[in-house]
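A single protein chain has been removed from this complex, and every other one stays in its place.
A, B and C are the chain letters, set down in written order, and residue numbers restart from 1 in every chain.
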Amino acid sequence: MSEKDMNDKVNEMLQRSEANVKKAEKSFIHPEDEEREVVAPDGSIIKVNPIYDYFSGEKPKEEKPCSGIIEKFLNWARAESIWVLGFGTGCGSIEIPPLVTPRFDMFRFGVQMRPTPRQSNAFIISGYLSVKTLKRVIRTYEQMPSPKYILALGSCTINGGMYYDSYSTINRLDKYIPVDVYIAGCMPRPEALLAGFTKLKELIKEGKGEKANEYARNFDEYKANQKKIIKDWNMPDYNW
Amino acid sequence: MKDLIEKLTEDFKISDVVYQRPDLAFVTVPKGVAISLVTELRDFEGFSHFVMMSCVDWIEEGKFQLLYLLHNPKTKTDVGVKTFIDRENAEMASAHHLWKQVWTYQRELKEAFGIDFPGSPRVDENFVVEGWTEMPHMRRDFNTKEYSQNTYFPRPGRETNDPAEYMRKKLYPNEPITAKKQDNDK
Amino acid sequence: MSLKDILTPFTAWSKVVKEPVTIKDPLNREAAPRYRGFHDNDIDTCIGCGTCEAICENEAIDLVPVDGIETKDGDSGLRPKIDYGRCCWCALCVDICTTNSLRLTNAYKWVDTDPDNFRFVPGVDEKDWYKREEGWRKPEPNYEFYGLKRVEMGELHPEEREDSFVEMIKGYSKEQAEAEADRCVECGICTATCPAHMGIPEYIKAIRNDDLEEGLRILYDTNPLPEICGRICTHKCETVCTIGHKGDPLSIRWLKRYIADQNPSEKYKKILETDILKKNGKKVAIIGSGPAGLSAAHYLVLLGYEVEIFEKLEKAGGMMRYGIPEYRLPYDQIDKDVNYILSLGVKIHYNVTVGKDITLKKLGEDFDAVFAGTGLHLGRSTRIEGTDHENVYQSIELLRKITQGEEIYVPEKIVVIGGGNVAMDITRSLARLQNQKYGKVQVIATSLETEEKMPADREEVIEAREEKAIVNPGWSPQRIEIVDGKIKGLHVVQCLSLFDETGNFNPQCNMENKNFFEADMIVESIGQGMDVSYISEDIKEHLELGPRGRFRVNDYFQTSLPWLFMGGDTIQGPDVIHGIANGHKAALGIDKFLIGE
Partner (left out) sequence: MINKFLGFEPDKDKLPSLTAKIGDDIDLSSHKYQKIWLGPNHPGVTGNMAVELWVQGNTVVKAKTHVGYLHRGFEKLIERRLFVQGFPTSIRMCVAEPDTNEYLIATCTEQLSGYDKAVPEMAKWLRMLSLEMARLQGLLRGVPGQGGTFALGLGVQWGVYLRDLILDRFEELTGARVYHMYIIPGGVRGLLPDGFKERMEDNLRDIDDFIIRIRKLMFHNSVFKKRAKGLARITPDMVDKYGIVGTNARGCGVKRDVRKDHPYLHYDQLDFDPPTDTDGDIYARTWVRWQELIQTVDLIRQIMAKMPEKGDIKAEMPNVLHWKIPKGETYVRLESGRGEYGMYYVTDGSAKPRRVNLRGPSYTHAIALLEDMLVGADVADVHAIMVSLQTCPPEIER
């Protein structure tokens, strides 16, 4: 990449960032994330814009399924190895420990917990999401590799649940990220969660676990919805 | 407990003493002496445990009520020191030097009610909400349901019927009825 | 740290040989018998009162119409629809359910890909968990969210009242009224059943808030005779009260009376803001000052009409004054309501009989419209053998005479034929007179209907018995035995049924089972007929007749002669509250007829 291209890219990013900042009434960018000039070890001065330099601002792409039996094999493999991200977003996560311990033992269903989004393909949204957590959830979700699935627990993700009138929690999860499976209950029992995993496996095997592609397809719409409620958008549009 | 409060009444202009339980009393003092009373109770009367700090919004009177709840581990009694401050440009002297956890309460009250505590550490930092642009969320005039409906949009497709109104429509649509009166419960 | 600390943790290996604790089939595991799972509703028991909706803190419950369930008295026809995007399974809706129809089963598995599916009407939408017996039901024992027991109404003791015409019901005190009002769940089911559609939950709420002036305003919206209705209304509202499904229904009537009693009559005009009324210059004549006439007069005068009432007797009130004994409805309370209406500018002409002193035709010419609320003042006879004897009386006639203060014939033994409220009134009045005269009571009230089907209010029967009158229902009168021109008694046979399969009146009797009631005097109280002698023939021929010999009226009680309106007992009822409702509606009809929309 030539220097000119580089400069163009930097300028473009700067403009985007400025536009972003102008949109919000007050700037929510943390000092260490602000664009600035830093001195490199060799003495040269570099412009950095941490939010855009460290992550991709590019839109996600739709991924075409493989054909025929290969896709079937892949779906089978995906269905039998659901790796769940260990991010307890709400109160429903209290029912995860029983699942990973001997009594309910979800490992025999091919489900296990992973500590980082890079290794996971399933995300349990365990109940209500405050706007503050939703921001982290979006960021985490976008860091997960495709194909990825979302299980939403409880009333709160469907229509706000008992926090329907709270200023802090969202009402409908599907406006912000696509959801594969909803499990009713407040909170759902471990058995219901297992039923949810069973349903998710069925969906994947039928080739219906395509919500990651749906997110890519309707990316602009989802982003618009997310930005409407997350006032301090101090992160790139797509961060993987 | 009674003796103690009587002893302090004159010095600290205590008014409005309520003995809620034998081991719990609430006293009201003017804004200026609240912190000194709290200090006095801590240093000389053995109320060494700071239980909590809270605020009540009496919007009708235009006042915030601040509460410092102190506990005496020896006599096992509690005293709640209340003071009223104006709702407009609410400001109160900081008590963060008395106990280590007080600045957390003051930081929360700044965010939730908009009460300023000049000098309290990190008082301007966000506590629970992030990117909040509305009025402080715990104030009585902040309507959380309305905000939620306008911001997060409940799932559409729900409608309900009032049984009496529905029966009127079905059974006696043209009969004279009681004019709808204002809701007194509100 | 020692070697022991390194080796001891290895004792955990002893668990290796233990049986694993893993549940073999977690997908089909039953929840506990008390588990709060998904909802079920017995839709036949449910009445759609909406109390579940009121207590739901998450606004998860909607009331929706359901196919196949009709809106009728005591059932709104709505059923709860639950949004599982809101529910938190606290089961408050189950605990407060007024009919115990709602429950939670112990099913807990519902997985779906579409978030819009999580809404359903329990008991109506097909779900596989309804067959489960286990689940959450209202806890036992003594676990109630509202009072089931009615606040006891202070009454005169039977000994105190059996020989006096002093009002027997004492009325609620403030604490009692507020405690009783507190039991209301504000569903509003009763409003539909009340013929006047009074705002019952609203005025009960006014009592709770201790705002009796507001309560009075609500009462006068639909009922200008609250003192009277608060005492003698047939309170159909209480029969459908939702609280009555598990406990005693609310005593709505006494609460209404409480509001009226507590507001002094001199303040009425100020409270009701009727000091100055606008006038529109039109005139309406009203025949009869019963409930229908007074109600029509009240609403007409509020609408700006000049109203004149023509009353046959010397005082206003009609059947309320002349048909109901004083111990149930003291005359000063009638005066309180009537005087307020008269004070609004209603003119009343006493001792004027329409048809005799002034013709209906003349009224029609002098006034813009005429409302006739003449009531049922002719007693009906059983026409059995012996009823033409001089000591066989009509109850309605006797009651009027008692009110007018005339001396009536009270022998030692009396039989009353009839099982309605009027029969009970005359029975209890005669019992009081007997007590005053002889110090003892021997009145037998008998009726065709059996005890359960007697049309009289239950408490009337109970109170009559408390006053030592005998109520012996289920007998069909056959003939009156007269010996030497004196009545000896009444022969009766057991009555089996009143109506045949088609619903026509056709009593069936068991002739074998006979009985004889001794009596010196027989009172017939089997209903009343209307006196239409005030309508001259030339007018009558313009009037169409409807069912059961009544005149045909439209929705606004307008007869086929546009200027003539009719209401009250002659059209609907017979009771006070229908009269009031008719009068109100007719007033609106007259307004519509004279001024238009």
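Convention: a residue touches a chain if its C-beta (ideal position, glycine included) is under 8 Å from a C-beta of that chain, and two chains touch if they have at least 3 such contacts.
Predicted, not measured: the structure shown is a model, and the values here were computed from it.
Note on the chain not shown: across the whole complex it touches A, B, C.
Taking the complete complex into account, C:D95 is the one of C:D40, C:D62 or C:D95 that touches the chain left out.
For the chain left out of this panel, the touching residue among A:Y163, A:Y176 or A:F197 is A:Y163.
Think of the hidden chain as still there; on chain C it touches residues 1, 4-6, 8-9, 11-12, 15, 21, 31-36, 51, 54-55, 57, 88-92, 95-96, 104, 136, 139-147, 182-186, 208. On the side of chain A, the interface with the absent chain consists of residues 32, 38, 85-91, 93-95, 97-98, 101-103, 113, 115, 117, 128, 130, 132-133, 136, 140, 162-163, 165-169, 186-187, 189, using the contact rule stated above. Mapped onto chain B, contacts with the missing chain fall at residues 18, 20-21, 23-24, 26, 48-52, 54-57, 67, 69, 73, 76, 78, 80, 99-101, 103-104, 121, 126-130, 137-138, 140, 142, 144-145, 185.
Operating definition for what follows: only the chains that are shown with their structure count from here on.
Taken as a graph of touching chains, this assembly is complete, with every chain in contact with every other. With centres defined by CA atoms alone, the chain at the far end from chain B is C.
The geometric centre of chain A is 62 Å away from that of chain C, both derived from CA atoms. The mean-CA centres of chain A and chain B are about 37 angstrom from one another, to the nearest whole unit. Our note on geometry: chain B versus chain C, Cα centroid distance of 48 Å, whole angstroms. Within chain A, the positions touching two or more other chains are listed as 158-160, 164, 172. Counting partner chains per residue, chain C has residues 83, 85, 115 touching two or more of them. By the touch criterion given at the top, residues 24-26, 28, 131-132, 135, 158-160, 164-172, 175, 228-232 of chain A touch chain B in their complex. Contacts from chain C toward chain B in the complex involve residues 48-50, 53, 61-65, 71-72, 76-78, 83, 85, 115-116, 119, 187-189, 191-192, 197-199, 201-202, 205-206, 209, 211, 214, 217-218, 221-222, 555, 581, 584-585, 588. Within the complex formed with chain A, the residues of chain C that make contact are 20-23, 26-27, 29, 31, 38, 57-60, 83-89, 108-115, 118.
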